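Take this structure first; my questions come after.
The complex is shown incomplete by one protein chain, all other protein chains being positioned as in the whole.
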Amino acid sequence: MPLVSTNRLHKFFGTNHVLRGIKLDVEEGEVVTIVGRSGSGKSTLLRTLNGLESIDDGVIEVDGATLEVDRADASALRNLRQKVGMVFQQFNLFPHLSAGQNVMLAPQVVKRTPKKEAEEIARRMLERVGLAEKFDAFPDQLSGGQQQRVAIARALAMSPRVLLCDEITSALDPELVNEVLGVVRQLAGEGMTLIMVTHEMRFAREVSDKLVFMHEGKIHESGHPQAMFAKPATAEFASFIGSLN
Amino acid sequence: MAYHFDFTFVPDYAGMLAQGVAYTLGLTVVGGTLGILIGIGGAVSRTWNVRPFGPLYGYYVELFRNTPFLVQLFLIFFGLPSLGIKLAEWQAAILAMVLNLGAYSTEIIRAGLQATPRGQVEAADSLAFTRWQVFLHVMLRPALRKVWPALSSQVVITMLGSSVCSQISAEELTFVANFIQSRNFRAFETYFLTTAMYFGLALLVRQAMHAIGRHLIVRRPSR
Partner (left out) sequence: MMTFSLWDIVRNLLIGGALTLLLSLVAFALGGATGLLVLFARIGKWRAPRALAQMHIELFQGTPLLLQLFTLFFGLSLFGLDVPAWLAAGLGLTLFTSAFLAEIWRGCVEAVPRGQWEASACLAMTYWEQMRHVILPQAMRLSIAPTVGFAVQVVKGTAVTSIIGFAELTKTGSMIANATFQPFLVYSLVALGYFILCYPLSRYAQALERSFHAAR
């Protein structure tokens, strides 16, 4: 049984039919990379997976928690979101909290973890992303790469079953990209289930078990990245690769 | 608890109410126009520290923004005669409104002027505009455009504040309401109705300011 599975997923923004019947299965421990042109619906797909965007048809199932149209009540959503972590392009750290507090907040508030224990978790998670010494630093005292790593630690502190990453290196200066990719690579190595959108094709080829090419709201082509790059099955994917270099 | 609301007095006093509305609107139009003009003068003097106006405007702004309009009104109407300056009610009311709004609009417009990028001025300088044209089209218009919503709100606030001019017997809308309720003993209905009329006036003034803003300010200078 897949850890994440969506079926017949449809999403409209007004009359704009953005997701047109997405069927996607992600196994436990799998690293899936979604690529495609701007506006093809990559972010929207990712955001439906934790209920940031409502869906207009279909179902989403994550580790037994289901989300259906019209039946997204608050507790189902809360249940789902505890299993799905997310990291954003713009970091979105809480500016009024230190790095450590950013990581501690959700375990304390949502899971009612005692403060001491939450602090231990936070220290462990910050260590995992290589920022153990930045526990007391505030977001505006950190570089972009460091902020993004804190954001990853913050998501990990909730022990999600799957982590969603939407272009998490796109807002970074080039010299800071690698420190973040390094953390992601390490997570993949540890067996974390990852679904990410990225423009770092070399990285995607290296770490992904599965590549998904989205085109006009559909999964146009998917498979093993090496194989897909070696021999694109569709003209659209071939031209997409072509446009990359 | 068997109170019956009675608005039957309205037709008898419709003419008076209309006069009150006209008076209030008159105060607002004159006060608004002159107040904004003073504000422009003040903002310019303050921004470029034109002596002696800049510092003087500074005192004026702080004095008028940190004291109640009602006290300003009393000082002008009741206080100035001791200095030999005797003003009619309507003159005192208008003077108080102009000075009050002038102080606020000075600060509002100044903020707009400060937000105008210097590069624009230099660009215009190099296009050989006269200084006056540069000021008007490159500094003032964009500044006013930027702060017009804030200025509009201030005009509405000033209009609503003018209701205390009834206290010096300026015959504006609240004065009329006071008069009516002293005759018909229907104080609640009278004040309720008058409050509703002010609400309508506020909408009207806001719309008017919006329209003025569109026509005078937003249109780009023709080149």
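Lettered A and B in written order, each chain numbered from 1.
To be clear about the criterion, a residue touches a chain if its C-beta (ideal position, glycine included) is under 8 Å from a C-beta of that chain, and two chains touch if they have at least 3 such contacts.
Keep in mind that this is a model prediction, so the values were computed, not measured.
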Check your understanding: For the chain left off this view, which of B:30, B:50 or B:70 is in contact with it?
Key -> B:70
Review point. Mind pulling the chain B residues that touch the left-out chain?
Key: 1, 3, 62-63, 65-72, 74-75, 78-83, 156, 160-164, 166-167, 174, 177, 187-188, 191-192, 194-195, 198-199, 202-203
**Study point:** Touch residues of chain A, complete complex, unshown partner
**Key:** 50-52, 74, 78, 81-82, 84-86, 88, 90, 92-96, 105-106, 109-110, 151, 154-155, 158
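Simple rule for what comes next: only the chains that are shown with their structure count from here on.
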Review point. Between chain A and chain B, what's the gap in Å when you average each chain's C-alpha atoms?
Key: 54
